[in-house]
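First up is the structure itself, then whatever we jot down about it.
Entry: chain A
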Amino acid sequence: MALLEVAGLHAGYGALQVLHEVDLTVDDGDITVILGANGAGKTTLLRALSGMLPARGSVTYDGTELLGRRRNPARMGIAHVPQGRGTFGTLTVEENLRVAGYHRPAREVESSIRRWQEFFPRLGERADQPAAGLSGGEQQMLAIARALMSAPRLLLLDEPSLGLAPKTTRGLFEGLKRINDETGLTMLLVEQNARLTLAIADHAIVISAGRTGEKRPAAQMWQDETIQRAYLGD
Partner candidate 1 sequence: MSMLAALHRHRPRLAVSRWSSWLLVIVVLGYLLYTPLVSVPFANTQKSLIFSYALVGLGLNLLTGLTGQISLGHGAFFALGAYLCAVLVGNEGWFYLSAVPVAGVVGFALGYLFGRPALRLQGLALALVTLALALVTPSVIKRLDGITQGREGIILDIAEPPSFVSLDQDQWIYYVNLLILVAGFVVCERLSRGHIGRSMIGVRDNENVAMTLGIRPATVKTRVFAFSAAMAAIGGVTYAYAIQFVGPEAFGLDLAIAFITVIVVGGLTSNAGAVLGAVFIVYMPSWTQEINQSAAGIGYGVALVLCMLVLPAGLIGLVRIVGHPLVRRVPFLGPNR
Partner candidate 2 sequence: MTLFLQQIVDGLSSGALYAATALSLVLVYRASGFLNFAQAEMATFGTFVVWQLWIWGVPLWAAVSLSLVLSFFGGALMERTLIRPLTRSASHLTLIIVTLGVMLILLNGAGWIFDFGVKEFPSVLGGPVVELGPAVISRQSLVVICTVFLLAAALWVLFQHTRIGLVMRAAVDNPESADLMGLPTGTVLTISWGLAAAIGTLMGVLVAPQVFLAPGMLLPTLIYSFTAAILGGLDSPQGAIVGGFIVGISENLAGSYLPGIGADFKQAVALAIIMAVLLFKSEGLFGTKGVIRV
């Protein structure tokens, strides 16, 4: 069953139209990846989904239409890890997590904090340090853990591999996969790094110049020659 269904989505910045007729579905419990080059409109797509950009078309989430509603998608269980992470540098690591649980009961928040600190041990070790002092990889973990603190049903991730060493990225992606296996959390991931993402994804969609292609099983995408040439560098 589709948790998220996007049909005929148009969005952009003022007069600049970036997304043209984007269609895609994300199935409940899946990791879906959207592959696209720089400037393809990946970030724009995620921003439109979480209501940060005005958009036309239709975005159905769990059976309700999101576009044209005033309600913040974050309050409906959609968590967004923005490109560049957007952590609160002046807050401590633990405060970053705590503030993300704002809408949940206090008891759940405390146990959630402990849970994600165990999952990402580095965040536990650095709990009382200001987030600005974390390394790039740690920042990304924090951004993801922070998104998870709101107990979302759908996690949007914008290029989590950006600026990370391949090894760090691999660890991070394994972590995402593990979360998906353990909790069944649905994820929509946009990436340029096809090799690593296709390894953990269930489905993949290509976006180029603001238009989406067909959704295909990740394993099948892996075989595709054009994809190999464009994203795997062979």
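Regarding candidate selection, all candidates are chains of the complex that A comes from, given by their letters.
Going forward, a contact is a pair of C-beta atoms (placed from the backbone, for glycine too) under 8 Å apart; a residue touches a chain by one contact, two chains touch by 3 or more; residues count from 1.
As the structure is a computational prediction, the values presented were derived from the model and not from experiment.
Within this complex, chain A touches only one of the listed candidates (1 or 2), namely 2. In the complex of the two chains, the chain A residues touching candidate 2 come out as 50, 52, 72-75, 79-80, 82, 86-91, 95, 98-100, 102-103, 146, 150.
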